[in-house]
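Missing here is one protein chain; the remaining ones are kept as they sit in the complex.
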Amino acid sequence: MLRIGLFGAGRIGRVHAESVSAHPRTHLVAVHDPMHEAAAELAGRHGAVATVTAEEIIAGDDIDAVIIGSPTPTHIDLMTAAVRAGKAVLCEKPIDLDLARVDACWAELGPLGGTVMLGFNRRFDPSFAAVHARVAAGEIGTLEQLTIISRDPAPAPAGYIASSGGIFRDMTIHDFDLARFFLGEVVEVQAMGANLIEPYIQQAGDIDSAMVLLRGASGALCQITNSRRCSYGYDQRLEAFGSVATLSVTNQTATSVRRADAGGTEAREPYLTFFLDRYTPAYRAELDHFVGCVENGTQPSPGFADGRAALVLADAANESLRTGRAVRPEV
Amino acid sequence: MLRIGLFGAGRIGRVHAESVSAHPRTHLVAVHDPMHEAAAELAGRHGAVATVTAEEIIAGDDIDAVIIGSPTPTHIDLMTAAVRAGKAVLCEKPIDLDLARVDACWAELGPLGGTVMLGFNRRFDPSFAAVHARVAAGEIGTLEQLTIISRDPAPAPAGYIASSGGIFRDMTIHDFDLARFFLGEVVEVQAMGANLIEPYIQQAGDIDSAMVLLRGASGALCQITNSRRCSYGYDQRLEAFGSVATLSVTNQTATSVRRADAGGTEAREPYLTFFLDRYTPAYRAELDHFVGCVENGTQPSPGFADGRAALVLADAANESLRTGRAVRPEV
Amino acid sequence: MLRIGLFGAGRIGRVHAESVSAHPRTHLVAVHDPMHEAAAELAGRHGAVATVTAEEIIAGDDIDAVIIGSPTPTHIDLMTAAVRAGKAVLCEKPIDLDLARVDACWAELGPLGGTVMLGFNRRFDPSFAAVHARVAAGEIGTLEQLTIISRDPAPAPAGYIASSGGIFRDMTIHDFDLARFFLGEVVEVQAMGANLIEPYIQQAGDIDSAMVLLRGASGALCQITNSRRCSYGYDQRLEAFGSVATLSVTNQTATSVRRADAGGTEAREPYLTFFLDRYTPAYRAELDHFVGCVENGTQPSPGFADGRAALVLADAANESLRTGRAVRPEV
Partner (left out) sequence: MLRIGLFGAGRIGRVHAESVSAHPRTHLVAVHDPMHEAAAELAGRHGAVATVTAEEIIAGDDIDAVIIGSPTPTHIDLMTAAVRAGKAVLCEKPIDLDLARVDACWAELGPLGGTVMLGFNRRFDPSFAAVHARVAAGEIGTLEQLTIISRDPAPAPAGYIASSGGIFRDMTIHDFDLARFFLGEVVEVQAMGANLIEPYIQQAGDIDSAMVLLRGASGALCQITNSRRCSYGYDQRLEAFGSVATLSVTNQTATSVRRADAGGTEAREPYLTFFLDRYTPAYRAELDHFVGCVENGTQPSPGFADGRAALVLADAANESLRTGRAVRPEV
């Protein structure tokens, strides 16, 4: 059994706690959150303890690995402490909003040879993973054009937006990672953005609608479409257009019911509401990969370098947005 | 050019007139309808003349073939006169409501060796025809179960129902022919019916909802579902379930637009309203087959015998409905 | 925590054991199976014990409820003993193959007022349940025609078929229950069957392909299509055709991937392989309903009477098959 400590008892912390409880070879030992009541409630539900300090988890002899689901500014400190303490780490994206801090972190951690996995859950979604495996197996010939659509059902509140680091580092970063998952390295980034939804997003200096073009080292092109709001649910699609075939991931609903009446036919329900529903199986498969890596002493993928690379693309997109120029990210 | 006379200037007559005008090797010469104004209007629109009597078309030297789209009770007399006059005949279904009259008709016409085609348009629908060709080519292995769904958008008016001969001879007859198109001869019929829609249909001694089971000589089973009303348009589907694959014909819409909002996703429009829209290409292909047969001196399919066989199945279904017993039609 | 004893460590027993382990308020205490090794293996996987005799579960003080997933001939004895011992019962379908035994069983058990639930899992499938709820809420107007398609991916082996009681009592019984779930009582049954797939099914005196028509007390019509083999997976569909709208349950796949190439477009994967995949959420919801009833002292639905009623329809279908007549089941 892999004994796990969890940082963060918020929305994503609860997702991870559920995954740990459902996994046959992991055990949730402790939860820490500055909001102690939330930690206690979550810990209680899973037969774990809520610690008063984060250090108790870092120092815990009965803990083999930690999952970092606390706010972004805490990621580097917790990750650093955990690796130093010999614990395997599964860290939510992004590593940090500041590339210099990320590099400084790795300068220290890299030589230690610990296990650090980044929580890019979409790589583990059964549909995206199936397309990736089939593309890798050559089923579509050469991948020529990748299309990623990612729209949230509703904008995050103003407070969240203000500290999010902007749409590219907060939301598109998942799509950048997905693009890298399929394309390998990205050599060119163009971005266009707009404020169409909520004034408070613009007031925070952020955009709420974005379109990004990427060029992969192989020559393949990629486009990403983002919106902070989507009337019909959580819109998560991908199309891998190849020279001999194309594979697409379409949206998902809770049931397979369709409706027909005088107003329309073949209507499905609105799509699964948000990442908690849409990516439940992905979070479980992500954890399973992490557990397997720890058990077998292999390096997880996506790792720290993937977390850094996605951040580089987010920064490049921001630069393109600011300058109106295509940016060649410094890898 | 095949010079054509048309009986009937009603709904189905207009469909045929359009097909004749659109066909590159046919010419509409004359139209007859007891409602002379309707005939004149339709003839005028297509550069034809409206005759005062049906005999003018039968006797016309400038007419090679006739299309019979007049009411059912006129079919046999017009067909008989036309064949005697050496004209090729494309006759709408059913030949007649009375099997004895049908047999008497053929006793006379059969020996004359003329060209008689029955207007079972669905055999010529591009989708049904494609499935039929692919089944015949062995693509699905052995055909084991055939499902036919046929629902009209709205019930015909009381006057029409009263003289229709009942749902099996009026509406299901198309499905019986489609079943025979796929199964060959039918050896057993079971029917169940209900009055769920309009009281005037029950008052006419007819049913408005029906389900029928058929057994083909090959052993394959078939089910037909009918309703005189369908909230979402004209419902015309078929599924040919085979031992190694299955081919389905789904419904069709005027455009390929889909809609998503908070109430539902992927919604298509209501289906094409009725047979005039859904089967426009079928009517044209049907005419083209007829023209080709006349040009080449070959016998059209479906022919008179197919019209008779569908009527036999309708009668068998009525008997099953009345007796609650499986009926083995006398072929 | 509801403490549960499980009879049967076969395929369906394993499904129930998984559901019990996954449920937050149930605990699997003991498993019995004449094949002790299978029981031991399953019990071990879930932290339960394997008992040498069935009586140990019946008599166990630490067991509140039993799930009967053993072969059909054992159902009545186990159910009777369990109810007498004051334990709640969740019993797989069918209660028994012999209606007289079923009635004798209930003559004894009914007065005891115990809790007996029948394992008609499809009522708890999220899609079927959603359609049922929406139909009950009046969303489609009056339900006029119900279509149920149920095809297994591959025929059960000869040994299973021989003792299955025939397709209607073994396989269609689920569809009969689903029909009753939507229609209420059924007043007329017509059946047609065929042997198209495996000679050993015919040799066992059974059929492998079936079509059944039902008439509900409300007047609604229903058709059921069954096959023991389906090239494209487990085919489980339903269409509730109403006066103002229609709701359909379509098939389900493991991912939402679609493929396009020169041979075809929009292709989904084969459907979920069999009931273990397709109905995992249904089995969990079924257990949850059972647990809730035990906790609240309410009677579960479907109950014993529903198990009996489905068997009555299976017998009626067999009679219709034998006689070629519509049968009015004696309710």
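Read from first to last, the chains carry the letters A, B and C; within each, the first residue is number 1.
By definition in this document, a residue touches a chain if its C-beta (ideal position, glycine included) is under 8 Å from a C-beta of that chain, and two chains touch if they have at least 3 such contacts.
Computed from a predicted structure; not experimentally measured.
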Give the residue, chosen from C:G233, C:P300 or C:P329, that touches the chain omitted from the document. C:G233
Looking at A:E144, A:D277 or A:E319, which makes contact with the chain not pictured? A:E144
From the list B:H27, B:R101 or B:R258, pick the residue that touches the absent chain. B:R258
Touching the absent chain in the whole complex: find that residue among A:A22, A:A104, A:M192 or A:L276. A:M192
Out of C:R259, C:R278 or C:R308, which is the one that touches the chain we can't see? C:R259
Quick one: which of C:D77, C:E139 or C:E269 touches the chain that's been left out? C:E269
Omitted-chain footprint on chain C covers residues 231-233, 251, 253, 259-271
Which residues does chain A use to touch the chain missing from this display? 141-142, 144-145, 147, 149, 151, 188, 190, 192-197, 209-211, 213, 215, 219-221, 223, 225, 227, 229-232, 241-246, 324-326
By the contact criterion defined above, which parts of chain B meet the unshown chain? Give residue numbers in ascending order. 22, 126-127, 130-131, 134, 244-252, 254-262
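One rule holds for everything that comes next: only the chains that are shown with their structure count from here on.
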Using only Cα atoms to place each chain's centre, name the chain farthest from chain A. B
Need the central chain here, defined by C-alpha centroid distance to the all-chain C-alpha centroid. C
Residues within chain A bordering two or more other chains: 251, 259-262
